[in-house]
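Heads up, the thing below is written out as structure tokens.
Showing just some of the chains, left in place.
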Amino acid sequence: AQETSVTVYGRAHVSFESLKASGTKTKQVLNNNTSRIGFRGEEALGNGLKAFFQIESGVKLDDGGSGGSNALAGRESFVGLKSNFGSIKAGNFYHPYDDLHSISGNYFQLFTGTSNDATLWANGSTAATGGFDQRLPNAVSYESPTFGGLSAKLWYSFGPTSGSQEQLGSNGARAISANVLYANGPLKAAWGHLQQRRMQTHSASFYEDGFSNFITVGYQIGPVYLAALVERDKLKNINQSGNDRTRNYGHLLAKYTTGAHTVGAFYGKAYDWKGSAGRDDSGARMYTVGYNYALSKRTQVYTLYTNLKNQDAGAYVLGGSPVRAAGALADWATASEKQSGIVLGMAHNF
Amino acid sequence: AQETSVTVYGRAHVSFESLKASGTKTKQVLNNNTSRIGFRGEEALGNGLKAFFQIESGVKLDDGGSGGSNALAGRESFVGLKSNFGSIKAGNFYHPYDDLHSISGNYFQLFTGTSNDATLWANGSTAATGGFDQRLPNAVSYESPTFGGLSAKLWYSFGPTSGSQEQLGSNGARAISANVLYANGPLKAAWGHLQQRRMQTHSASFYEDGFSNFITVGYQIGPVYLAALVERDKLKNINQSGNDRTRNYGHLLAKYTTGAHTVGAFYGKAYDWKGSAGRDDSGARMYTVGYNYALSKRTQVYTLYTNLKNQDAGAYVLGGSPVRAAGALADWATASEKQSGIVLGMAHNF
């Protein structure tokens, strides 16, 4: 236990937000945006082999609240081995599907908070409502080395262990994810894949199996960066009704950087859910425009305006968690038709 | 994320206590006294501007209990910027009112535990019973630079976010605090101010608005330090009854230091609550005498005797939380008339 073997790192990120939803008054809040603290290290074992670990915890810098990702090891945490042949690790961490977020995602608020592209992308972050953007426990993964800009990741989660359906002998939920990434000079292109299987072993109100695939591309032209994503999601045997639901989604990103200044715009559109459990006018669109100023490589301030508009039957919510509650996948709660936020934030990496 | 950018600091503080309350037997306990661990750092941004952060968590060294201030970031936690023009920060931290605690407070047990002056000062630490000495979330503050010994702080809290009244569109509770401090050579003098507004948006059983003001002075004469505080508290529209309540409070502190030895005495007196929601004989007095021995600058052991005596209708409790429960502000629970403790403790700062 040498002191120098552990690096303490993290991010302190808060924002002041003025939020508005149709039918209600404006609200002013101070928000924490996935602030975190982590501990990591690696050990050379000889012959190019290394052991590594990371223990990362969210911290609610606004109110000290605990639980979920704000518990010890509530964020990306794992232990593993790596060599010239790639790396293997095991723990509690996001899938390769999520690891591609940065290519075309809504970067203003560091992929979190009100402007979070997970508002529409991946159908949000709650498995119970069919979302694909969540950290899953009991995971193992393999990450390939990079050959000429090409790399791949494969990931498997044994699913949550606390659910009543996960007792010894049952067939629990499982998730599989993979990606392939090509990054060379100004170009990034990637495919992301996630499937969530046997979700009804957790709750009959879940869908049976869920599949999400996307392709995303980004290109840097001098000070300008342009990127796009197209995605298709499918949820099968919803609430054991035998009915399925399929959705298309896409987004565009543009940003311009000069010195410490970056301005950018993001536009995303979710189309109606189709199929036997589909619903007309269940789509939405969101856009964000913003300005980031880098006080240093580690510290930035920013301001942004983000705006979400649901169709008549749309139920998306700014920040990433659809209103549709667990156990109500076939129904649709009423979300505010229009939601918007003006945000002023600061993020400090350490 | 350079390792050297983060400092790990904290305090390990436990005490053995023999407690006595009138009408019950004696109790022997091992107590944790706000032990904590924290991580902080700052980054120079050029032109005298600096970014800084702190993430501080309480640790229950006696039993490993979690929650509240013992969660990650459960204690003073924030991120901010500072320059020659002062500092601004945002997060979860105490108000300027509390920051003056050390001028005339009951220092023996490091302003915590059984001898805590918050037993009477600020009417305790529970907002629901009208106390003013609590850490409040979602806060922002400005701290001025010091001009000839004079400095000031201004602080605003958007209030808790988890209460049912804090949904989008409601007018939630808010708190405002300020202080002005003059510290020059042997003299310290300060004014502390706190107001808690719209508390009934959290619970109808809360008071509507609460105000607390105090003036405190301390003076060092060679090895002797003398200090005093006078305070006035007001709670308005208690339980939506339209009735108000006002209280005066004061305390005196004297200590004598020679080498590693410090002996001291503290005396505090809370007068009756007056006004339409007042109550006769609701006052109390407490005193503490003690001895602290500094094993080093970072480590000390101490022993103390503390004694609280409530009047017939007094409901104060050693340690800082009045017995009067939330929702019972107009009523008065019965606290033990006399309470006392003999304490032997050790505190190690790291």
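The letters A and B name the chains in turn, as written, and every chain counts its residues from 1.
Assume a residue touches a chain if its C-beta (ideal position, glycine included) is under 8 Å from a C-beta of that chain, and two chains touch if they have at least 3 such contacts.
The shown structure was predicted, so the numbers you read here are calculated from the model rather than taken from an experiment.
Colleague: Going from the 2 copies shown, figure out how many the entire complex holds in this file.
Modeller: Total copies of the sequence across the whole complex: 3.
The definition used in the following text is that only the chains that are shown with their structure count from here on.
Colleague: Suppose a student superposes the Cα atoms of chain A on chain B; what rotation angle should they report, nearest 5 degrees?
Modeller: 120
Colleague: So in the complex, the part of chain B that touches chain A is made up of which residues?
Modeller: Result: residues 1, 3, 5-6, 8, 39, 41, 43, 45-46, 49, 51-53, 55, 66-67, 69, 71-75, 77-79, 81, 90-92, 135, 137-140, 158, 160-162, 168-170 of chain B touch chain A.
Colleague: For chain A, which residues are in contact with chain B within the complex?
Modeller: Of all residues in chain A, those touching chain B are 4, 6-10, 12-14, 16, 19, 21, 24-30, 35, 37, 57-66, 70-72, 295-296, 298-299, 346, 348-350.
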